[in-house]
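Missing here is one protein chain; the remaining ones are kept as they sit in the complex.
Take a look at chain A:
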Amino acid sequence: MEVPDVIKTIPLNWYIFFATFLFCIGVVGVLIRRNALIVLMCVELMLNAVNLLFTSFSAYRSDPQGQIFVFFIMVVAAAEVSVGLAIIVMLYRNLKSVDVGILNKLKW
């Protein structure tokens, strides 16, 4: 199927680089930040970078499957965040902190 000219004004590669860049920010954030909430936000950033990538591939192929996948990711990410926030609240009640570094009860 023919890709509309409006979409072609920005080359696909730019989307790929941008999404990869966002994804890398997310990965680095998960690895170096100590606050559980920030880590959660970085995971969300990773997922949304993937969403952007799916949407741009989908637009450049005129193929709706990629955008359908994005809906699935959004729903699952919402479920994941609700569970994650519940876990963080539960820990906060016990520890009065959301610092990941304080979690050291389990070590070998």
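Assume contacts are C-beta pairs under 8 Å (C-beta built on N, C-alpha and C of every residue); 3 or more make two chains touch, one makes a residue touch a chain; residues count from 1.
Going forward, contacts and distances are computed from a predicted model.
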| item | value |
| --- | --- |
| UniProt protein name of the chain not shown, from "Right-handed parallel beta-helix repeat-containing protein", "ATP synthase subunit a", "NADH-quinone oxidoreductase subunit N" or "ATP phosphoribosyltransferase" | "NADH-quinone oxidoreductase subunit N" |
| Residues from chain A at the interface with the omitted partner, ascending | 16, 19, 23, 26-27, 30, 36, 39-40, 43, 46-47, 49-50, 53-54, 57, 61, 63, 65-66, 68-69, 72-73, 76, 79-80, 83-84, 87-88, 90-91, 94-95, 100, 103, 105-108 |
